[in-house]
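Structure, as structure tokens:
As you look at this complex, bear in mind that one protein chain is not there, while each of the others sits in place.
The block that comes next holds chain A.
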Amino acid sequence: MNQAEIHEFLIDFFYKRKATIEYNEQGILKVKLTEELDKRLMNRPFYWQYVKKLGYQGDPMTVTFISDENKKEEKGEWIHYGSPRLEQLFQVIREEGQYTELYQSANSNKRQALHPWLICNLIVRYQGAYTHEEPVSIGVYLINGTMRFKMMDEIMNKDFLTTIPDFCYKIPPIISKNRAIKMINQELSDRIKTKSKTFEQESIELYEKEINMTNQLFQGRDEEDGTLKQNIEQQIQDRLYPKVHLNLVNYGVFYMTEQHSKELMSIS
């Protein structure tokens, strides 16, 4: 997202969350928040606590966001990529978008079945000799356990609804969500282990070199230096020992048409 795109993003964001847009010109957006957004963004818990105690409605704040460099002097809050405010809005999206159950929209008058898939998006974070992150998107067909990668790319341009479309019915999953996630975990771990041999080796070499240096330093020293040595070893372990973290971005159960399901399975 670049600076010029922020304005559109803000309109989208607030429109979707039912805030009232009071003024809108390129780079300046004045919004009247909803109570929920105010509580979430404006950090004034005491206000809301008192208002509720007194039995009042409460008045959510109106905020002006400025995203055009040339209009920085106008009255309002300057918002840019990296600013805490934008991060806060991103965080709202991340939290709201953590889990879902969706149905592929199928515009046909025929009765048709929708097949269950679990889609799980992760960031695999390598930490050791260097840090590196790798996004992974995996789908598991909850009928027979077929697994495929780059799942989001496949469905990005499809339409999904929160309610089941007319004339459609869902096929109940045979594999449970939790079971599917365990399968993902297992598969990913196996792949990581075989794929990251050099990363592992490089990190362990580095780790051992530092640990040896410490051992040499403490050779022949008294016991009382024990905690100091432990601290140093801990620090080296935390920094250099090769670790991989699987961080969950979001996941959900997607019901897809039979045809789409077949396509997805054939190109795994």
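Just so we're on the same page, a residue touches a chain if its C-beta (ideal position, glycine included) is under 8 Å from a C-beta of that chain, and two chains touch if they have at least 3 such contacts; residues count from 1.
One rule holds in what follows: contacts and distances are computed from a predicted model.
Participant: One chain of this complex is missing from the view, so tell me which of "Actinorhodin polyketide putative beta-ketoacyl synthase 2", "Paraquat-inducible protein A", "SNF2 superfamily DNA/RNA helicase" or "Nucleoside ABC transporter ATP-binding protein" is its UniProt name.
Facilitator: For the chain missing from the view, the UniProt record says "SNF2 superfamily DNA/RNA helicase".
Participant: Identify the residue among A:Lys32, A:Lys71 or A:Arg125 that touches the chain left out of the display.
Facilitator: A:Arg125
Participant: In the complete assembly, which of A:Gly58, A:Gly97 or A:Gly226 touches the absent chain?
Facilitator: Going through A:Gly58, A:Gly97 or A:Gly226 one by one, A:Gly97 is the residue touching the chain not shown.
Participant: Considering the entire assembly, which residues of chain A contact the chain that has been omitted?
Facilitator: 1, 3, 16, 80-84, 87, 90, 93-94, 96-102, 121, 123, 125, 127, 129-135, 137, 152, 156, 159-162, 177-178, 181-182, 184-185, 188-189, 192-193, 196, 200, 204, 206, 210, 213-214, 216-217, 219, 228, 231-232, 234-235, 238-252
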